[in-house]
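First the structure, then my questions, so here it is.
Of the protein chains in this complex, all but one are displayed in their positions.
And then subunit A:
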Amino acid sequence: MTVYFSASLRLEQISIALAGRELLAVDATIVPGEVLTVMGPSGSGKSTLLAYIAGFITRDFSASGGVWLGEQDLLSLPAEKRGIGLLFQDPLLFPHLSVGGNLRFGLPRHIQDKHQQVTQALKQVGLAGFEARGPATLSGGQQARVALMRLLLSKPRAVLLDEPFSKLDTALRQEMRTLVFNQLRDAGLPALLVTHDLADAKAAGGPVLELG
(Lines give C-alpha, C1' and ligand atoms only; values in the text may rest on other atoms or scores of the structure.)
Protein backbone atom coordinates (compact mmCIF):
# COMPACT_ATOMS: atom_id res chain seq x y z
CA MET A 1 0.00 0.00 0.00
CA THR A 2 1.21 3.46 -0.85
CA VAL A 3 1.79 5.75 2.07
CA TYR A 4 -0.01 9.07 1.61
CA PHE A 5 1.54 12.19 2.99
CA SER A 6 -1.29 13.75 4.88
CA ALA A 7 -1.51 16.59 7.32
CA SER A 8 -3.00 16.64 10.81
CA LEU A 9 -6.70 17.30 11.26
CA ARG A 10 -7.16 20.03 13.84
CA LEU A 11 -10.52 20.64 15.53
CA GLU A 12 -10.20 24.04 17.10
CA GLN A 13 -12.61 24.78 19.95
CA ILE A 14 -15.63 23.38 18.15
CA SER A 15 -18.93 23.90 19.88
CA ILE A 16 -22.27 22.64 18.58
CA ALA A 17 -25.59 23.85 19.90
CA LEU A 18 -29.22 23.04 19.20
CA ALA A 19 -31.85 25.66 20.05
CA GLY A 20 -29.41 27.57 22.24
CA ARG A 21 -28.28 24.53 24.26
CA GLU A 22 -24.69 23.40 23.82
CA LEU A 23 -24.50 19.74 22.81
CA LEU A 24 -20.78 19.24 22.70
CA ALA A 25 -17.43 20.99 22.77
CA VAL A 26 -14.30 19.51 21.20
CA ASP A 27 -10.74 20.73 20.91
CA ALA A 28 -8.32 18.19 19.49
CA THR A 29 -5.59 17.48 16.94
CA ILE A 30 -5.48 14.18 15.09
CA VAL A 31 -2.11 13.29 13.57
CA PRO A 32 -1.83 11.17 10.38
CA GLY A 33 -2.38 7.49 11.05
CA GLU A 34 -4.17 8.16 14.32
CA VAL A 35 -7.84 7.50 15.14
CA LEU A 36 -9.57 9.78 17.63
CA THR A 37 -12.69 8.18 19.08
CA VAL A 38 -15.57 10.35 20.25
CA MET A 39 -17.93 8.39 22.47
CA GLY A 40 -21.33 9.37 23.66
CA PRO A 41 -24.99 8.32 23.87
CA SER A 42 -27.36 9.00 20.99
CA GLY A 43 -28.52 12.59 20.89
CA SER A 44 -25.18 13.87 22.15
CA GLY A 45 -24.44 15.52 18.80
CA LYS A 46 -21.76 13.07 17.61
CA SER A 47 -23.11 12.83 14.07
CA THR A 48 -23.62 16.59 13.94
CA LEU A 49 -19.93 17.01 14.70
CA LEU A 50 -19.10 14.88 11.66
CA ALA A 51 -21.58 16.81 9.50
CA TYR A 52 -19.92 20.06 10.60
CA ILE A 53 -16.44 18.85 9.70
CA ALA A 54 -17.53 17.33 6.38
CA GLY A 55 -19.66 20.32 5.34
CA PHE A 56 -23.20 18.98 5.62
CA ILE A 57 -24.52 20.62 8.77
CA THR A 58 -28.21 21.57 8.61
CA ARG A 59 -29.55 24.96 9.57
CA ASP A 60 -31.20 23.66 12.76
CA PHE A 61 -27.84 23.49 14.48
CA SER A 62 -25.51 26.32 15.24
CA ALA A 63 -21.84 25.49 15.35
CA SER A 64 -18.64 27.43 15.89
CA GLY A 65 -14.95 26.68 15.91
CA GLY A 66 -12.28 25.96 13.31
CA VAL A 67 -11.47 22.90 11.22
CA TRP A 68 -7.96 22.80 9.79
CA LEU A 69 -6.16 20.28 7.66
CA GLY A 70 -2.54 21.25 8.07
CA GLU A 71 -2.53 24.92 7.12
CA GLN A 72 -5.79 24.78 5.18
CA ASP A 73 -9.06 26.16 6.56
CA LEU A 74 -11.66 23.53 5.64
CA LEU A 75 -14.71 25.52 6.67
CA SER A 76 -14.17 27.94 3.80
CA LEU A 77 -14.49 25.10 1.27
CA PRO A 78 -17.63 23.38 -0.06
CA ALA A 79 -18.05 19.75 1.02
CA GLU A 80 -16.72 18.31 -2.22
CA LYS A 81 -13.45 20.23 -2.01
CA ARG A 82 -12.58 19.28 1.57
CA GLY A 83 -11.08 15.89 0.78
CA ILE A 84 -12.84 14.31 3.73
CA GLY A 85 -14.04 10.74 3.25
CA LEU A 86 -17.07 9.39 5.10
CA LEU A 87 -17.90 5.88 6.24
CA PHE A 88 -21.46 5.32 7.48
CA GLN A 89 -23.39 2.53 9.19
CA ASP A 90 -24.78 1.59 5.80
CA PRO A 91 -22.27 0.89 3.04
CA LEU A 92 -24.37 3.01 0.59
CA LEU A 93 -23.11 1.29 -2.53
CA PHE A 94 -24.87 2.83 -5.54
CA PRO A 95 -27.41 0.28 -6.79
CA HIS A 96 -27.14 1.41 -10.41
CA LEU A 97 -23.41 0.61 -10.57
CA SER A 98 -21.60 -2.72 -10.31
CA VAL A 99 -19.06 -3.36 -7.56
CA GLY A 100 -16.32 -2.33 -9.97
CA GLY A 101 -18.36 0.72 -11.03
CA ASN A 102 -18.69 1.80 -7.41
CA LEU A 103 -14.94 1.60 -6.95
CA ARG A 104 -14.29 3.49 -10.20
CA PHE A 105 -16.74 6.13 -8.96
CA GLY A 106 -14.30 6.76 -6.13
CA LEU A 107 -11.18 6.94 -8.30
CA PRO A 108 -10.01 10.40 -9.39
CA ARG A 109 -10.46 11.13 -13.09
CA HIS A 110 -6.84 11.48 -14.16
CA ILE A 111 -5.71 8.07 -12.86
CA GLN A 112 -4.22 5.96 -15.66
CA ASP A 113 -4.45 2.30 -14.60
CA LYS A 114 -8.00 2.37 -13.22
CA HIS A 115 -8.70 -1.26 -14.08
CA GLN A 116 -5.65 -2.46 -12.23
CA GLN A 117 -6.35 -0.30 -9.19
CA VAL A 118 -9.89 -1.68 -8.92
CA THR A 119 -8.67 -5.27 -9.24
CA GLN A 120 -5.97 -4.63 -6.68
CA ALA A 121 -8.37 -3.00 -4.22
CA LEU A 122 -10.80 -5.92 -4.41
CA LYS A 123 -7.98 -8.40 -3.92
CA GLN A 124 -6.81 -6.54 -0.84
CA VAL A 125 -10.13 -7.16 0.91
CA GLY A 126 -10.57 -10.73 -0.29
CA LEU A 127 -13.12 -9.95 -3.01
CA ALA A 128 -11.03 -10.70 -6.11
CA GLY A 129 -13.19 -11.20 -9.18
CA PHE A 130 -16.22 -9.35 -7.82
CA GLU A 131 -16.02 -6.44 -10.33
CA ALA A 132 -19.13 -7.28 -12.34
CA ARG A 133 -21.36 -8.24 -9.42
CA GLY A 134 -24.29 -6.07 -8.40
CA PRO A 135 -23.98 -4.58 -4.90
CA ALA A 136 -27.24 -6.22 -3.81
CA THR A 137 -25.77 -9.71 -4.36
CA LEU A 138 -23.08 -9.11 -1.72
CA SER A 139 -23.37 -9.87 1.98
CA GLY A 140 -23.39 -7.01 4.47
CA GLY A 141 -19.74 -7.56 5.38
CA GLN A 142 -18.68 -7.69 1.73
CA GLN A 143 -20.55 -4.46 1.00
CA ALA A 144 -18.84 -2.77 3.94
CA ARG A 145 -15.45 -3.80 2.55
CA VAL A 146 -16.27 -2.43 -0.91
CA ALA A 147 -17.41 0.85 0.67
CA LEU A 148 -14.10 1.07 2.55
CA MET A 149 -12.08 0.54 -0.61
CA ARG A 150 -14.19 3.08 -2.55
CA LEU A 151 -13.35 5.57 0.16
CA LEU A 152 -9.61 4.82 0.09
CA LEU A 153 -9.42 4.88 -3.73
CA SER A 154 -10.76 8.44 -3.71
CA LYS A 155 -7.55 9.44 -1.90
CA PRO A 156 -9.11 11.43 0.96
CA ARG A 157 -6.94 13.56 3.21
CA ALA A 158 -8.86 12.64 6.35
CA VAL A 159 -11.62 10.15 7.22
CA LEU A 160 -14.71 10.40 9.40
CA LEU A 161 -16.41 7.21 10.61
CA ASP A 162 -20.03 7.32 11.82
CA GLU A 163 -20.63 4.10 13.81
CA PRO A 164 -19.44 2.08 10.83
CA PHE A 165 -19.64 -1.32 12.54
CA SER A 166 -22.94 -1.05 14.37
CA LYS A 167 -24.99 -2.83 11.74
CA LEU A 168 -22.64 -5.80 11.30
CA ASP A 169 -22.99 -9.21 13.00
CA THR A 170 -20.94 -9.54 16.16
CA ALA A 171 -18.66 -12.10 14.49
CA LEU A 172 -17.98 -9.85 11.53
CA ARG A 173 -17.54 -6.75 13.62
CA GLN A 174 -14.09 -7.57 15.03
CA GLU A 175 -12.82 -8.60 11.62
CA MET A 176 -14.01 -5.34 10.02
CA ARG A 177 -12.56 -3.25 12.84
CA THR A 178 -9.13 -4.77 12.30
CA LEU A 179 -9.40 -4.31 8.53
CA VAL A 180 -10.58 -0.69 8.64
CA PHE A 181 -8.10 0.52 11.24
CA ASN A 182 -5.18 -1.29 9.61
CA GLN A 183 -6.03 0.24 6.24
CA LEU A 184 -6.36 3.73 7.71
CA ARG A 185 -3.07 3.39 9.55
CA ASP A 186 -1.31 2.10 6.43
CA ALA A 187 -2.72 4.99 4.43
CA GLY A 188 -1.46 7.38 7.10
CA LEU A 189 -4.75 9.26 7.37
CA PRO A 190 -6.07 11.17 10.37
CA ALA A 191 -9.45 9.66 11.32
CA LEU A 192 -12.31 10.58 13.61
CA LEU A 193 -14.59 7.79 14.83
CA VAL A 194 -17.88 8.40 16.58
CA THR A 195 -19.47 5.43 18.33
CA HIS A 196 -21.26 4.31 21.46
CA ASP A 197 -19.50 0.94 21.50
CA LEU A 198 -16.47 0.77 23.81
CA ALA A 199 -15.02 -2.14 21.80
CA ASP A 200 -14.79 0.16 18.76
CA ALA A 201 -12.74 2.61 20.76
CA LYS A 202 -10.42 -0.12 22.02
CA ALA A 203 -9.86 -1.49 18.51
CA ALA A 204 -9.15 1.99 17.19
CA GLY A 205 -6.31 2.22 19.67
CA GLY A 206 -6.17 6.00 19.71
CA PRO A 207 -7.22 8.65 22.21
CA VAL A 208 -10.83 8.59 23.40
CA LEU A 209 -13.07 11.56 24.11
CA GLU A 210 -16.24 10.94 26.11
CA LEU A 211 -19.27 13.17 25.76
CA GLY A 212 -22.45 13.64 27.73
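Throughout what follows, contacts are C-beta pairs under 8 Å (C-beta built on N, C-alpha and C of every residue); 3 or more make two chains touch, one makes a residue touch a chain; residues count from 1.
Going forward, contacts and distances are computed from a predicted model.
K.L.:
One chain is missing here; what is its name in UniProt, given the choices "Formate dehydrogenase subunit gamma", "Anti-sigma regulatory factor (Ser/Thr protein kinase)", "ABC transporter permease subunit" or "Putative solute symporter protein"?
P.N.:
Hidden chain identified via UniProt as "ABC transporter permease subunit".
K.L.:
Can you say which of A:Gly45, A:Gly106 or A:Pro135 touches the chain missing from this structure?
P.N.:
A:Gly106
K.L.:
Among A:Gly55, A:Gly140, A:Gly188 or A:Pro207, which one is in touch with the chain left out?
P.N.:
Hidden-chain contact among the options goes to A:Gly55.
K.L.:
From the list A:Ser15, A:Gln72, A:Gln124 or A:Ser154, which touches the chain that is not on show?
P.N.:
Within the whole complex, the residue contacting the unshown chain is A:Ser154.
K.L.:
Applying the definition given at the start, please give the residues of subunit A touching the unseen chain.
P.N.:
Considering the whole complex, subunit A reaches the absent chain at 54-56, 78-86, 88, 90, 92, 94-97, 101, 104-111, 114, 150-151, 154, 156.
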